[in-house]
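Excluded from the complex is one protein chain; the other protein chains are retained at their positions.
Each chain gets a letter, A, B and C, in the order it is written, and its residues are counted from 1.
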Amino acid sequence: MHRVIQVQQRDFELAEHYEMIRQHCGEAVGAIAAFVGLVRDHNSHAGDGGTVGSLALEHYPGMTESSICQIVDEAEQRWPLLAVTVIHRVGELQPTDQIVLVVVASAHRSAAFAAAEFIMDYLKTRAIFWKKETSDQGVTWVESTLGDQQRASAWSD
Amino acid sequence: MHRVIQVQQRDFELAEHYEMIRQHCGEAVGAIAAFVGLVRDHNSHAGDGGTVGSLALEHYPGMTESSICQIVDEAEQRWPLLAVTVIHRVGELQPTDQIVLVVVASAHRSAAFAAAEFIMDYLKTRAIFWKKETSDQGVTWVESTLGDQQRASAWSD
Amino acid sequence: MITVKFFASLREAVGHDHVTLDADTLPRLRSALAERLSKEAQQALWADGVRLAINQQFLASDWRTCDDSVSPSAEIAFLPPVTGG
Partner (left out) sequence: MITVKFFASLREAVGHDHVTLDADTLPRLRSALAERLSKEAQQALWADGVRLAINQQFLASDWRTCDDSVSPSAEIAFLPPVTGG
């Protein structure tokens, strides 16, 4: 399986990774699902509608990449996938900035959708990142929400 | 809500529609889910592994666009969406060609994923298109599979 | 005279993408089609899963048994089972 996993400060281009996967998979691919997470102004983690000024993402070089690899391994065991790309940014991010990209290719759309959503749910709860939000209400380290945890554990039911 | 619905012969660019949605939504968007369906070599509809030489897609101008609009309306009623783009190609298509693009933007990833998958499941079963496959096993008009119909009806449970 | 359109496999079965017929009700449409079309074409049209659209709206009931009247300016179309995506 074609696999790209990158943790980087710089921005990414959805089109670049989409085309890379498309060229790699050739005639076998019937479905490509992509997801991009972006920094919102009203972040749910800021509680009662605090405005997010900026977000600082931190990681543990080496261990973070392994944690993403394990998530992709598990997705690959669950669904027949042709290619997976995960790009996760770190460093200082502002509202409207792209944070994370997941692209999954499969012969079938149900596998592509399920694997992309699974990878995102696990990135939220199991990948080794930390987020610090600076809003007009102060500075907080974000923790994964109960909803995030429930969505992630729903995959193991 | 920002909405683009197009039925066209010409190819489309995922990046163009992704950027259009991103610019439209500004700081409100936290999640963009995209899906592209492509012509595979071994199409499930060709039965026992027949090779798809080409695909001819036909539509009913006017009524097809309305059928897609109704699907997007229903998605909008179910989830809080910021933008939806659906591009569906018609005419002669070859393996590796893009057939359909769905892009959905929301504040939250679960809504973006669910709506994109819902729209695809309904496009498969309720949008007014017909597909004629030419393979080494002959020419057949494709019908939606039982699996497609079950996936679509699962949304109304 | 009303225009009746045929799509996809039905167009191929009928051999035309449309015909014009004199009919102001669905029963009259059925008899006009039965007169005009070959046995094979009729079989294709009368098959389960074929739907009739009037002015680009699906008829809610079965066109084979419905007695509704049809306006002479209506756009009638026969649609075989659909699949997109």
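What to note about this one:
Everything that follows uses one rule, which is that contacts are C-beta pairs under 8 Å (C-beta built on N, C-alpha and C of every residue); 3 or more make two chains touch, one makes a residue touch a chain.
Quantities reported herein were computed from a predicted structural model and do not represent experimental measurements.
For the chain excluded from display, the touched partners among the shown chains of the whole complex are A.
Only one residue in the set A:72, A:107 or A:120 touches the chain that does not appear here, and it is A:120. Touching the missing chain, out of A:58, A:73 or A:92, is residue A:58.
In the full complex, chain A touches the omitted chain through residues 37, 57-58, 60, 62-63, 66, 88, 99-100, 120, 123-132, 141-144, 148.
One rule holds in what follows: only the chains that are shown with their structure count from here on.
The minimum number of touch steps separating chain A from chain C is 2. Nearest to the global CA centroid, when each chain is reduced to the mean of its CA atoms, is chain B. We define each chain's centre as the mean of its Cα atoms; on that basis chain A and chain C are separated by 50 Å. Separation between the centroids of chain A and chain B, computed from CA atoms only, is 23 Å. Residue positions 85 of chain C each touch two or more of the other chains.
Across the assembly, chain B contributes 37, 120 as residues in contact with two or more other chains.
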